[in-house]
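Quick one: the structure is below, questions incoming.
Here the complex is missing a single protein chain, while all its other protein chains stay put.
Order of writing sets the labels: A, B and C. Residues in every chain begin at 1.
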Amino acid sequence: MNEFLTHYAFLIVPIIKIAILVLLVLTVDAYLTWLERKVIAHIQSRWGPYRVGPHGLLQPLADGVKFIFKEDPMPAGVDKIAYFLAPFLTLMLALTSLAVIPFGPQRFTIWGYETHLGIADVNISLLVLFAITALAVYGVALAGWASNNKYSLLGGLRSSAQMISYELTLTLSVVGVLLLAGDFSLRSIVEQQAQSGKGLVSWNIFPQIIGFLCFFTAAIAETNRVPFDLPEAESELVAGFHTEYASMKFAMFFIAEYTSMITVSCLCTILFFGGWLSPFPVSWTFTQFLPSVLLIPFGLWVLYDGIRYETIFGRLLLPGVGTALLALGGALLAYPAINGYIQGPFWFFAKVFVFLFVYIWMRGTLPRFRYDQLMSFGWKFLLPVSIANVVLTAAAILIWGKH
Amino acid sequence: MTAPLIIFFVLAALAIFGAVSLILQRHPIYSALSLIVVMVALAGLYLLMGAEFVAAVQIIVYGGAIMVLFVFVIMLLNAGLEERTNFSGLATYAGIPLALAVSGFIAAAIARSGGYLPAPAPSGALTSTKTLSMLLFTEFVYPFELTSFLILVAILGAIVLAQREN
Amino acid sequence: MPIHEHLRPILEYLWIIPLLPLLGSAVNGLLGAKWPNKTVNAVALGSTGLSFACALEAVREFMAGGQAPFRKEFFDWIIAGNFRAGFDLQLDQLTVVMVLVVTGVGFLIHIYATGYMAHEGGYYRFFSYLNLFMFFMLILVLAANFVLLFVGWEGVGLCSYLLIGFYFLKKSAADAGKKAFIVNRIGDFGFMLGMFLLFRAFGSLDFQTVFAKAATWQPDTVGQFGTLTIACLLLFMGATGKSAQLPLYVWLPDAMEGPTPVSALIHAATMVTAGVYVVARSHVLFTHSPSAMYVVAIVGCATAIFAATIGLVQSDIKKVLAYSTVSQLGYMFLACGVGAFGAGIFHLMTHSFFKALLFLAAGSVIHAMGGEQDMWHMGGLASKIKVTFWCMLFGTIAITGFIPFAGFFSKDAILFAAYQSENSGKAFYAVGLLAAILTSFYMFRLVWLTFGGEKRYDEHHVHVHESPGSMTVPLMILALLSLVGGWFAAPALWGGPNYFAEFLSPVFGNAELVGGEAAHSLELTLSIVAVLAAGIGLIVAWRMYSSKVVRGTSTGLHKILYNKYYVDELYQATIVGPLVWLSRNVFWKVVDVGMIDGSVNGIAHGTEAVGDTVRHAQSGNVRSYAVWVIIGAIVILAIIFWPLWRPAFFVATSGGVR
Partner (left out) sequence: MVPTNYYLILSAILFGLGIVAFVFKRNIITLFMAIELMLNAVNLAFVAFSQSLGKPDGEVFVLFVIVVAAAEAAVGLGIVILTARNRHSLNVERVDLLKL
């Protein structure tokens, strides 16, 4: 048994990792929808989902069930193959793009197979990411074209034009970072930011602030999120490219969208905000206790909130969760050695969460672009700025060298 | 039969399948999609050979820009199934055999001459992106500039063509 | 060896000398059409004057440099295999003389022309041509290899053509221009052949290399002459064309159709002496082939006497001078032929002074007579146009060789050299002396017919008037020069050194500096004889023309001479006529119309027919075009790979042949 494992570890371990990641991501997506609805609701001073489970925590499950069991009508005169292909393609690409993202520094060995946090460690991972996002256009475009519906077609056209236009910026705005790192591998980009060991100050965000702004804007456009969600502008195109999609296929588009949000957030984190690095200098070892120290008050709050919750279920569930969190925090304090391991993932996911929140926040606040505005903004403002950023960075490196 | 060989045959089969389906499909969209398949397969082959940067560029530019443009135009013109007219007798009767003859020629020539070539170097060892860019900006800088000029001209030409005369 | 380069600005940039006239020519020719005469004068005179100044400066630097021959390759012009023709200029003693003569006399004649041409049309054109001529002439004399020299050679020919035919509306002028050009072509043909032969023999056309190799040249026999002999004769053929020697002299008298300054500058002072210059420049070659030298001497001698005889009876004042020029050139070639190159160049210089003077004076006379050129319609002008008269008299005395004028010394040197030369020198001397007598006769005849006796023209139509200062001042300067021009050689008379010959000796070697007391006494006697000869001519002319003269009907010998021995008619009958017939009936009607036009039109028609048939392949259907492309590809591939596959086509495996 054991030697079987050691012999085929190179095959088994990645499969396991992939399974874990996919499950994780799907869950995160589900609760991302919940979070989005909650946050936007509060922004608009509403309650948001509240019925299913305490604080509507089980809403995602309900949605999932609905998606699965809902009828899936196919409109007349659609191009069947493309119609089916589109959502699968979209989801597949979205999930694939996560494969090259490293979540933490550690390398560990399972059954004699050395591996790390994250699926694949390609040395041109950034390029691979861009390649995959580049292909993501087809899903939307095909969906729009295949559903044999004017609005959808318009949506598809819009998305293809928009994605091509903003992909330029997306790629160019990263060049600055690449110049600093001198490598395409996301891992080495993070390590380059860690070199000085001074924490926050050595992150790319400071030299590359312009690049970051361009990148984030372009990334939002690439993911068809507000304020760039013209392909699915409900006020103009009903629901754009996925008007004719229902139930599971629609869910695929949905999941794909949220997954790509996660991907983009991860990218922003890695490229500009030092990935899994802690913002504090390495010398401040005591900051390693931060996660556990954060857990305890959170657990306390959940406990307190749970006790005075109105539904029985809530009163049963929430305190349990709270005590679990407290226990976890206590354990971490008890066995400080663990902290060293969870540092990386902790900071990484914390930063990613911030970006996801920003996404939702923007959706809550910003209005949608008009199409011509979108184009002129992308071509006449964003692109020149990112090019200028490249030139400036190159000049700076030429003059002062890399830091 | 080693792993690379297996991968090669899979990808090659994929590429050939794509090319054939490009020919057989009657709707341009599907031709385009099958061409994309070919390109992805080729990108995989490049990776197999260790030309990673070229592979990435192949996907990004060909798959992500050029073919998107094709699909876009096909959608824009709402191109239907192609009609199989046969106005050119020459092409109808002589076209396919001659085309096959040419490919036969080339294949035979390669089969003859290619034997003298050494086997590819171990993957990735050869061309890091750095060496490639060094080459591009030192030895090939003049053609590089020329191509940039070509791009500019192409942009202008496309604009001039696309704008409605008024 | 270049010493003190910083001290010799002009010498290091020698090209400035020819460049200036070229600029002047370009400016005048391109912009001058609308300009007033003053501006054109400024440009033309400025350029030539500056170039004269530069030449003086260059010579000064040359002298300062210890007379070291200067040579510089400015840029490569033609490079083909081992053949190199560069823009190389050189400056040695011979060049110094030529450059000074060309620029100096040219400058004076320019000044003169501003007055003479003042009332003519195409003023700017005239000066543009004139400057252009200066440019080419300077290239000719400064060139350091045969090719560049040939450029100048052809250029002056061109300018001569343009200027002879300056009044191109007048048919005779146009014809004269053509005649000059064509006759020169014959000579140039020989010249080119000579160059080719030299290149074949020495593998270079550079003066240095050619002469260096020629100095150590083993006589061979190509034909039954040596290569050198043939080359020299071919070069000399060119010289006869350019310098109007027998048998190619016929163009020069007709060239008198051009404006008088042109006759003075080109056809007396500078261009026609180019032939002499070339012979002198390539003296190394000539001295290595005595037979060629002998030919030169004979031709020169014959021309001298021949032209002089014709000159005896001409009635047109310029024609007389023209024939006199031809005869004087004959003298120079005689000198070169007997190896007295120095003497030849010396005579070239003095002749350029006094012959320019004579022509200009004649021009002044014509100006005064309102365009009349026939001496029989002149007479008694001495009192009316004194300056011109005296200048003309100076020139006459100079050319006839009365001591102490320039002509005396140069002509004396030539005759002396001829007398001393071993093979049939005496005969040469005798003929030369006879020619001298004739010269003095026709020159004084000219003077008396023009200025002496009573007037033979109609007061009412022509009112004689002295020319403006712009014409008379150059006359006086030239008169002075033709007086003192020869005094370099004066000390030789009382046994002193001949400065001119010594100055040139580095170029020519001490070939003709045969000193010795006996030689000196002989020289004295010879010169006395020469003066006496001139005197005879003077007396005869005085006897015949000083008193009242009437133009008799020309008969017998006089008629033959007056018609120039019917040479033109002879050429017309033997050469020109047949050629014209040939070109009209064969080259035009058969070759041109039949073959050339026919082939051109045939090709056109053929193309059209082919297009008519093939164009149906142009179906406009892209797919069929694609198939055509494929067929082409197959053909190309077959051509490429056939040699690769001929052995056993299908043995080819993916493994290939290892």
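We adopt the following convention: a contact is a pair of C-beta atoms (placed from the backbone, for glycine too) under 8 Å apart; a residue touches a chain by one contact, two chains touch by 3 or more.
On a predicted model such as this, the values are computed, not experimentally measured, just so you know.
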item	value
Where the missing chain makes contact, among the chains that are shown	B, C
Touching residues (missing chain, whole complex) on subunit B	2, 4-5, 8, 12, 15-16, 19-20, 22-23, 28, 31-32, 35, 38-39, 42, 45-46, 48-51, 53-54, 57-58, 61-62, 65-67, 69-70, 73-74, 76-77, 79, 82-85, 87-88, 91, 95-96, 98-100, 102-104, 106-107, 110-111, 114-115, 117-122, 126-127, 131-132, 135-136, 139-140, 143-144, 147, 150-151, 153-155, 157-158, 161-162
Missing-chain contacts mapped onto subunit C	615-616, 618-623, 626-627, 630, 654-656
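Here, only the chains that are shown with their structure count from here on.
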item	value
Overall pattern in which the protein chains touch one another (line/ring/star/complete/other)	line
Of all other chains, the one whose Cα centre sits farthest from subunit C	A
Most centrally placed chain, judged by C-alpha centres	B
Separation of subunit A from subunit C, taking each centre as the mean of its C-alpha atoms, in whole Å	95
Whole-Å separation of chain centres (CA-atom averages), subunit B against subunit C	73
Subunit C-facing residues of subunit B, complex	87-88, 90-91, 94-95, 98-99, 101-102, 105-106, 108-109, 111-116
Contacting residues of subunit A [partner subunit B, same complex]	79, 81-82, 122-124, 127-128, 130-131, 133-135, 137-138, 141-142, 144-145, 153, 156-157, 160-161, 163-164, 167, 171, 184
Subunit B residues touching subunit A - in the complex, by the definition given at the top	27, 29-30, 33, 36, 40, 43, 52-53, 56, 59-60, 63-65, 68-69, 71-72, 75-76, 124, 129
